[in-house]
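Take a look at the following structure, please.
The complex is shown incomplete by one protein chain, all other protein chains being positioned as in the whole.
The chains carry the letters A, B and C, assigned in the order they are written, with residues numbered from 1 in each.
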Amino acid sequence: MTHISQNSASDHGTSNDVTLDLVNRHSHTGNLFRISAVILSILFVLGIAGFVLRITTDGTSNNDKWGYYAAVFAFILTTAQGAPMVAIAPRIVKAHWRRSTSRAAELWALSGFITTLVFVPLIFVLPGLEDGRRSFWFYHEGEVARYIPHYVGALSVVAMALAGLFLLWVSSLPDLAYIRDHQTGWRQKWAKVFARGWQGTSWQWFMVNHRMGILGAFYFMMLVFTHFVIVADFLMPFVPGWIDALFPATHAFNALQGGVATVLVTLFVMRKFGGYSDFIQFDQMWGLGKLLLATSLLWIWFSFSSFMIFWFGKKPNELYTLDLLMTGPYLWLFIAVFILVFIVPFFTLIWNPVRRSTWGPPLIACFVLVGTLFDRIRLYVAAYSVPADADMHGPIPLDLVPAAVYPDVFDILITIGVIAGAVLIYMLGTRLIPVINIWEQRELSIYQVHKRFHRTEVQVLGKPE
Amino acid sequence: MANEKWGMVIDLDKCTGCQACVVACQSENNVPINDEPLYNQRRASAWIHIERYWEGEFPDVKARFIPVLCQHCDDAPCEPVCPVFATYHNSSGLNVQVYNRCIGTRFCANNCPYQVRFFNFWEPSWPETLKNQLNPDVTVRSRGIMEKCTFCIQRIHKAGRNAKSEGREIRDGNDLDIRALDPACVNSCPTNTLMFYDMNDPESEIAKLAHDELEHDGRGYHLLEDYGTHPSITYLKKVDKDAELHHDSH
Amino acid sequence: MQEYIEHGPKKINRDLLAGVLGLPRWWMPIASVALLVILIAMCAYGWELNRGIGVAGINRPVYWGFYLANFVFWIGISHAGIMVSAILRLTQAEWRRPVTRAAEVLTLFSLLAALSNIFFHLGRPWRFLWIPPYDFARGVWPNVRSPFIWDPSAIGTYLIGSSLFVFIALIPDLAVIRDRVSGKTAKRVYGFLSLGWRGTPRQWKLQTVAGILLSALVLPVFVSVHSIVSWDFAVNVSVEGWHSTIFAPYFIIGAIHSGVSAVAMVMALMVWGWKLENYITRDHFDAIGRLLIVVATTWFFFFALEFFYAIYTLEDPEIALRTMQVFEWPYGPMFFVFIVASYFIPVPLWLLKNVRRSPMGMFLTTISVNIGMWLERFLIIIPGLARKTPFTFDWGTYHPSIVEISLVCFTFAFVTLGVLVFSKFFPLVPIFDVKEGEVFRDEIKVGRRTVPASIRE
Partner (left out) sequence: MRLPSVQCVTIRNENIMDLTRRQFLQMVGGSATGAVLFAACGVPEESRYINSPHQMPEDLVTGLDNWYATLCRQCTTSEGLVVRVVEGRAKKVEGNVDYPINLGKHSAKCEASLQSLYNPDRIDRPLLRVGDRGKGEFNEIGWSDALARITNQLQILQTQNKQNGFVMITDPLSAHLGDVTQRFVSGFGGRHLQYETIERTNISRAMKEVYSQEIMPDFDISNSAYILSFGADWLNTWTSPTRYMRAYGEFRQGKDRERGTLVHVDPRFSATAANADQWVPINPGWEGILALGIANVILSDGLVSDSIRSSLSPDDIAIIDQYTPEKISLDVGVNADKIRLIAHEFSSHAPALAIGGGSAAAHTNGLFNMKAVYWLNYLVGSVGVEGGVIFNPEPPVPSVGKYSSSFEDFRNLSQEMSRGEISALMIRGADPWYGLPEDSGFRRATFEVPFIFAVSNFLDDTTAMADLILPENDAFEDWGSDIPDPAPGYQLIGFQQPVVRPFYENLGDELGTKNFADIMIGLAPQLGLDLALPGTTFTEILKAGAEDLWRENRGSITAADFDSFWYGVLQRGGWWDKDSKYQGTIPSVSNVPNPKSPKFDHSPSQFPYHLIPFTSTGIGDGEGAFLPWLQATPDPITTATWQTWLEINVYDAEKLEISEGDVISVTSASGKSIDVLAFPHPGVPPGVLSVPIGQGHISGGRYSEDRGSNIMSILTPNVDEESGALAWAATKVRIEKTGEWMRVPKLENTFSEFPRDENQHIIKVTPDESSSDH
């Protein structure tokens, strides 16, 4: 680790220059942006159309038609909604490189709108508890509501989305103030409304930091809890014998990995097309690259821990689960996932030159994102395709493993549409809130200095309490 | 003798819990005498033992007996966990314990869902005169090692050797062969609850019985099927006048 | 607010070598007590060897007892060293510097303590040689499918790795001692150990690189060791309480929880014992306190998952097991103590700055954590066995015998004595690391306040 980052702040001199520069960049909207926005919105509309067709033709009664739908929901949940963690975690450990990435990450909280929307039909797809599925709610006729998983699921998804939005808003208060002060037209009005009279008093600063801390922690907890609920009630109960205590954690950690990947790709786009190349540099790639490596390692360790127990246990139900999710109808999908989510990141990112390049980590991140999508498809489609009348408790023979379910036109439309929607809403968001965090950039220019140390020049980082 | 798969059929409807098999096993296999302290320490070893389960309350109380012994599973959970291969599966479907090899980690015992593996916590001891009874064909296990039912492998081998020396194979028909072959518990069982023979032998009455009862939803079942151990022992359900049908689904 | 004391190399040497060149007054009595305990326990072990494992309280079906609970506990503690020095080194946490050595030494001795438990546990320890694959001549191999074969390999690797770790970090300090110690043989010994260290830039570079490399390499081992230890239990298909996929991460995070707590404990003891309050400052306690909050909470999350999913199966033995664990005497009270002592007492206290920053506070809380974590291991192992499978006829219980208890005491005495002896011959605080820390420390002026800063290479 002997390379020295030339950080934007040093080139842009004082913090005020930084502010002005960023505010201007923020207000300028290019053609490429407009075109892509249009395309995305078309795709999104197509997706909605696909959904309408699906629900009119098949209804919500039979699960296997909704596997892909659930999968893409989970995909957005694990990638876009995981992204804000990339802003939260480094902030807690005071990693200096986070400053130009945190806003880009936080903005993904907007995708909460999409997930909430997409989640609604799932409530109707999931049958009630009275069919004797496994659940944490220990269903008893009369004593426990039969739709309690649905309530709790909806609640947690909404709560998570809201937490994200609040976090975004709180952390962008100072920037909104800057916009209010340095801008004119509708942006200024908009910012005026949301900046809530920010003056930058030390008390306000203290409150902002404080709120960010709390909301960050809360968002993390909501993330874990939501994944837990989704897995425990919307995924596992469909598969007899899939009693994998670790899997909710795996699912949540995938969200971290997916989040990092999402942010990496976002940064790359910003750097390449958004014109933020001065702000997004090796440091960010290096740090996020390390994170991506770490999360991939976590992925393999968690997955192996789960696999190990099932494989050694060899109970009929465990074998059934393994066959359904790994070795059976979805074998090739599983191999693809394994390569994309573990092999590729591990064997490339472990290599310093790759991490140090601006193109390496984003490229890997693309692989990871595709892998994550496949992974979700593998899990959800498989789980939703298990016949509803399978005995959930007794030993279940392997020959009841259902065949692979392939996507039809509707599924493809929906999948693309939902993803397009998420990206679209993000792009629109960048028009309202600067995608580079102005106040943190100012902070950086304050806390980072370069000194001569004996014979080399070193970078000195201030760590305020 | 390579292609056998020794197995047992246990008809729970006949078992009266008379304990004949238990003592027969003790005397055939040099199982240490379970004195009172051993029972109080919960370390009594009975390779085959009768478990008694209660059902209902007085006066409609029921006590049901089941002889439990090593199931000689095809996928025995005890086998993979032994670090030193002290327990392994032999060519004739038996789950064998190599006493000399055992170092006493007791891992196998933990991983046995049937709890039929017994550990020599103390050095087994007999009064001098009683040692005259010990079976010369069976090792006297020392302390600190695991032991369990072997389906009286020494008898199986002896029967095989005798048959070979007379230049023939063991036959199901030949009663004396079967007497020599059968484990001590099977020979003693007064009600013929326990039946033993090669499950790979298509002619064998017992193999047929096991097969039929298992296939055409008869009384056959394996102990703890949902553990996927595939035991060599087939139990036949107890018949009860006032049993509900729904229990069969379990 | 961070306080910061400039020492200067001379003072550092003087302070940190005090334990080696001199001897604290309390050293002898404590060491001799520990030695006494060890001797007594060895008599107990002799008795066990002589009479057989029957002298322990284990029975059918509870075939595993105190020894393995204790084994897991010490493996857990052993994760402290690597956690603190390797991970913190890689993430360049400044506060690690004075505590790394103590943590690593703790690792070393707790690993040995854990290993000793294996021998207590075996039915025929004199036959342990069947485990390593040496009997090729007769074609007899160990069974590589068994976690009890993975265990020795992983633990062995871990032991070697962490001893290297300790040694590499020791070299510069050994040189310092070599130059200060009086007495011919001592000089010769330290001279030999310090491998002719002269402090040339090249040597420094090598030493640093080696440190970083080792941390990177030892991390996978660190993960594998406890995963494997957890699999000793989790692969047991017939013990529902154990057969849970979460065990590997759950054990790891539990290990880190107890391990880091143990480090904090040792830090406090060092502050008191060797008067190191100028080196292990309140900041250090603060930092480790924060770390502990995160660790503890993650651990609790995994604990909750493990517990919920156990009941999730809705199998009779599982329900019975949990009822026994939580409600029945004596496990119920133990469970309560465990959960309170390892989470609900310490974490809220750690949230208070004053507690985090006071050695006494950290000492007491971390002690309670380790009591709780010991009970956790006990509560995982024994009830699981006592209620395995639907064979209610065989369900049992377990009472530890005096032999087992004294052998558990042995492990504690052994680790204590080990660390004490180590501290007599080597400095418990890495001298060179502290000096490096001083060099890398810096300040930045922001308006009117000065912000402490650290130099990044």
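Observations on the model:
Simple rule for what comes next: a contact is a pair of C-beta atoms (placed from the backbone, for glycine too) under 8 Å apart; a residue touches a chain by one contact, two chains touch by 3 or more.
Since we're looking at a predicted model, the values are computed, not measured.
Among the chains on display, the ones the left-out chain touches in the entire complex are B, C.
For chain B, the residues touching the absent chain in the complete assembly are 11-14, 16-20, 22-24, 26-28, 33-36, 39-40, 42, 44, 46, 49-59, 61-66, 96, 98-101, 123, 127-140, 142-144, 150, 153-154, 157, 161, 175, 179, 184, 187-193, 219, 221, 223-224, 235-245, 247-248, 250. Touch with the hidden chain on the side of chain C covers residues 49-51, 124, 126, 130, 135, 138-140, 316, 328, 386, 390-397.
Criterion: only the chains that are shown with their structure count from here on.
The most distant chain from chain B, with centres taken as the mean of CA atoms, is A. Overall, the chain located most centrally, as judged by its C-alpha mean against the mean of all protein C-alpha atoms, is C. Our note on geometry: chain B versus chain C, Cα centroid distance of 45 Å, whole angstroms.
Inter-chain spacing, taken between the CA centroids of chain A and chain C, is 35 Å. Between the CA-based centres of chain A and chain B the separation comes to 56 Å, rounded to the whole angstrom. Residue positions of chain C touching 2 or more other chains: 235, 237.
Residue positions of chain B touching 2 or more other chains: 77, 80, 227-228.
Within the complex, the chain C residues that touch chain B are 51-54, 58-61, 63-64, 121-125, 127-128, 130-131, 140-143, 145-149, 232, 235-239, 385, 388-394, 396.
Against chain A, in their complex, chain C makes its touches with residues 1-2, 91, 223, 227, 231, 234-235, 237, 243-249, 301-302, 305-306, 308-314, 442, 444, 446, 451-457.
If you check the complex, the residues on chain B that touch chain C are 41-44, 51-53, 68, 77, 80-85, 101-107, 109-115, 118-123, 142-146, 224, 227-228.
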